[in-house]
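Report on one structure; see the data block that follows.
Note that one protein chain is taken out, while the other chains of the complex remain in position.
Order of writing sets the chain letters: A and B. Residues in each chain are counted from 1.
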Amino acid sequence: MDYEFLWRPVFQAFPQLLKASLVTIEVSIISMVIGLAAGLLLFFARSSGVWIARFFASVWIEVARNTPALFQLFFFKFGLGAIGIIIDSYITVVMALAFNTAGYMAETFRGGFKAIPGSQLNSARSLGMTFVQAQCYVVIPQVLRAVWHPMTNQFIWVMLLTSLGMLVGLRELSGETQFLYSKTFRAFEFFAATAIIYYCIAKLMLLLFRLIAWRLFRGQ
Amino acid sequence: MAIDVFSELQPKDLLFLGEAALRTLEISLTAIGIGSAFGVVFGWMMSEGNRFVTFIINAILDIFRSVPLIIQLILFDSFISIAGYPLPAFVSGTIVLSVYTAALVANVARGGVEAVPASLRKASRSLGLSYWQDLRYIVWPVGLRAVFPSWIGVALSVVKDSALVSVIGYVELLKASQILITRTQDTFVILTIAGLFYFALSYPISKASDYIERRWNQ
Partner (left out) sequence: MIEIKNLKKSFDELQVLKGIDLTVNNGEVLSVIGSSGSGKSTLLYCINALEPIDSGSILVDGIGVHDKSTDVNKLRQKIGMVFQQFNMFPHLTAQENVALAPRKVKKMSKKDAMDLAARQLEHVGLGQKLNSYPSALSGGQQQRVAIARALAMEPSYMLFDEVTSALDPELVGEVEDTMRMLAKEGMTMILVTHEINFARDVSDRIAFFHEGRMEEINSPDQLINHPTSEHTVKFLSNVR
């Protein structure tokens, strides 16, 4: 092997990589927040009595879960492009990831609500709480705890998926790396650095979620 | 005759898509097979080994779960070309996907071994079964039952994630679709075909797995 590793360009580009990491984190958070909200709505829609809402939610959930995330991204990019809607790659990625997350989270919420026995609602109601009060103060805090772990995993999963952005021209961490390496042709060095950054972001996110969980659920 | 840059979707294009779909199946099934075998071994080592072994294996496998697959693929691909042993895209894709699968399956397998109550294993050993017999006749069937649905979930996600192997030049289904979209501009037809293929594969299997899980949990 007569290849000489050259790390200098990577070090020089490090500030740009860190800046791109912020884009990665930002896209992850925005997609996750939208995805969570949409996922909760999908869960309610799917368990509602309105068949059209149920149908719409089911299609969304099943497509999100049973096709590749990359397919969903292409659908938002090429599909919307084909009907003349050209959107910015940032928004395309957010839409695709939020779509994907919503589908997975809807299922997670279903599991979470199912895990809370109906007797909890009954006892709350027997104390005179309204349905909404019982949900807010008794059921949902428990659901939050039940879905916390899968939600953490989903968040990290979304963060890793933002790397698909490089395939549609988004300059998040992977996209930026590709851009930089194409100027220097040091693919291995650049992507190795990027891999390390992703690893660190994933661990930091995990730590953050653990800390929040510790604050929220301690003692229980 | 001028070269037809944009042209209608033709029958041979469908064949092209079909072949690409087969390539998707080929690479993902290979990776699921190899990755699951290794994953089970790693999972077993993590649940039965001492703390140090568990920690090391887990830390290593965790890397593959904490770095985007697409980066793993590019990194491996550029590494082997630096090293001077360029491999066909199928081979390098399979290697990376298999390692990734093993990392996911290891956790599932570990859960499976740990799902077997210690008292059950004590009981089987007290009947005179050897360690390996206990593994083969008690831990494997009981643990498999506990985590089979999760394993199906991992396998299906590997099928979907195999779409990323296109970044190192393996023309699987999504890459083929992208090529055709660029040429024919028949976006919706092509995307629908590709989407339906994944859906038709994944949806029935995941529903069946839910059903089995519910049956077993009764």
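Everything that follows uses one rule, which is that a residue touches a chain if its C-beta (ideal position, glycine included) is under 8 Å from a C-beta of that chain, and two chains touch if they have at least 3 such contacts.
Computed from a predicted structure; not experimentally measured.
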Listed by label, the shown chains touching the absent chain are A
Have a look at A:S48, A:Q120 or A:S182 and name the one touching the chain we're not showing. A:Q120
Only one of A:A53, A:A82 or A:V138 touches the unshown chain, namely A:V138
Could I get the residues of subunit A that touch the absent chain, sorted low to high? 117, 119-120, 122-130, 133, 137-138, 141-142, 145, 217, 219-220
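By our rule, only the chains that are shown with their structure count from here on.
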Could you put a whole-Å number on the gap between the CA centroids of subunit A and subunit B? 20
Would you tell me which residues of subunit B are touching subunit A in their complex? 63, 66-72, 74-75, 78-79, 82-84, 156, 160-161, 163-164, 167, 174, 177-178, 181, 185, 187-188, 191, 194-195, 198-199, 202-203, 206
Contact set on subunit A toward subunit B in their complex: 1, 3, 62-63, 65-71, 74-75, 78-79, 81-82, 156, 160-161, 163-164, 166-167, 174, 187-188, 191-192, 194-195, 198-199, 202-203
